[in-house]
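Complex shown without one protein chain; remaining protein chains in place.
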Amino acid sequence: MKTLVLTLDLVGTFVFALSGAMAASRRRLDIFGVLVLSFVAATSGGIVRDLLIGATPPAAISDWRYLVISTLAGLVIFFWYPAIGRLRNPVLIFDGAGLALFCVAGAQKALVFGLEPVMAALLGMLTGIGGGIARDVLLSNVPAVFRSDIYAVAALAGASVVVIGDALQLPTTATACAGAALCFGLRLAAIRFGWHLPTARAPENEAETDKIDQGR
Amino acid sequence: MKTLVLTLDLVGTFVFALSGAMAASRRRLDIFGVLVLSFVAATSGGIVRDLLIGATPPAAISDWRYLVISTLAGLVIFFWYPAIGRLRNPVLIFDGAGLALFCVAGAQKALVFGLEPVMAALLGMLTGIGGGIARDVLLSNVPAVFRSDIYAVAALAGASVVVIGDALQLPTTATACAGAALCFGLRLAAIRFGWHLPTARAPENEAETDKIDQGR
Partner (left out) sequence: MKTLVLTLDLVGTFVFALSGAMAASRRRLDIFGVLVLSFVAATSGGIVRDLLIGATPPAAISDWRYLVISTLAGLVIFFWYPAIGRLRNPVLIFDGAGLALFCVAGAQKALVFGLEPVMAALLGMLTGIGGGIARDVLLSNVPAVFRSDIYAVAALAGASVVVIGDALQLPTTATACAGAALCFGLRLAAIRFGWHLPTARAPENEAETDKIDQGR
């Protein structure tokens, strides 16, 4: 199980680092900013998970492979950005693959550290979406995951498969593959068909409420 | 003392989760975003406190009740937002009550973990204001607490009562109630009478300084 977690983690690291580097390049950060955003987007979810379950130092800090991989991804984007920046689909597909790999790896690690099933599933989701949230906060945006198509829900579904599989004592490699496939499939379908979660209806006097609220 | 901390924590969780869900609904986040903001606003202060004092995994992660309560609050807001969004006072009062409960509970937990009195009071304050700061940062706002009416100061006052009471070996339930009442009273009075903290005077050539500074 340890090897599986590691492999998923490293592949996911590369694809998420690509997404961080893309966002940084689009905002015209310098090469240092691009490399930091690569590392942050790739590892924040896992680092926060590790801090929360008490696994210090986090894998992304003690194992230099995460740094090498995310730096590599950052350099790829930095030098080929004019070409890659034109493509929209590859980025979304990379991102979906990273999400699928991370939610599964995160849930498995949380189970290894003895968390309860529901919390293990949520930490799996957090591992998947945490990097993107940190990336968006550092670039001063409201995290896309909070108003995007089905994204966090796909991660939660994938992580839940792992947790349920663990409770039923199914083979871990099989449930990991199933969870990742479910998450990836949901995410691609959401992009393809434009699935969204509902938002709250506005109160009738919204504008006025906002005005009052800002006075606070 | 443990039961008292837990009770304060759970009630405070609910009221702060309401504030997070309100802010998220106002920014038109989808239902997932609303539930995350509920959880973040309700638990970030406590999670950061627990990470800082080394109490991993934090209570909000290992105890599923926090999640259930914050999700419940998020759903209440999500479905009733048009009605609740019109009300300003209830939200501010909820928020003040949450602040009072959290600063007291946070200070007590820090004392239980053996921190020095001054730091225990500050961690109590952080427990109270941390959730609101995380909520505002995720929504890409400057945290309201940094330029609001008396808010953090009320939390610090409440937490200080607990710490001083502990040093004088007064009964903990009594000092907890006194601390929460002081914080809540200060906060309501600040809203009612528009109390503010002073801001620094501007230098004469402010505009020019800003221009230079952005060039940096």
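All chains are identified by letter, namely A and B, in their written order; residue positions are counted from 1 within each chain.
Methods note: contacts are C-beta pairs under 8 Å (C-beta built on N, C-alpha and C of every residue); 3 or more make two chains touch, one makes a residue touch a chain.
Since this is a predicted model, take the numbers as computed values, not measurements.
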item: Listed residues B:A59, B:A152, B:A176 or B:I191, member touching the removed chain; value: B:A152
item: Which of B:S62, B:S140 or B:T172 contacts the chain that the document leaves out; value: B:S140
item: Option touching the unshown chain, where B:A17, B:L37 or B:I53 are the choices; value: B:I53
item: Contacts of chain A with the absent chain, listed as residue ranges; value: 24-34, 36-37, 47, 51, 56-58, 61-62, 64, 67, 77-79, 81-83, 85-86, 88, 92, 137-140, 144, 148
item: For chain B, residues in touch with the removed chain; value: 51-54, 115-116, 118-119, 122-123, 133, 137, 140-143, 145-148, 152-153, 196-206, 209-210, 212-213, 216
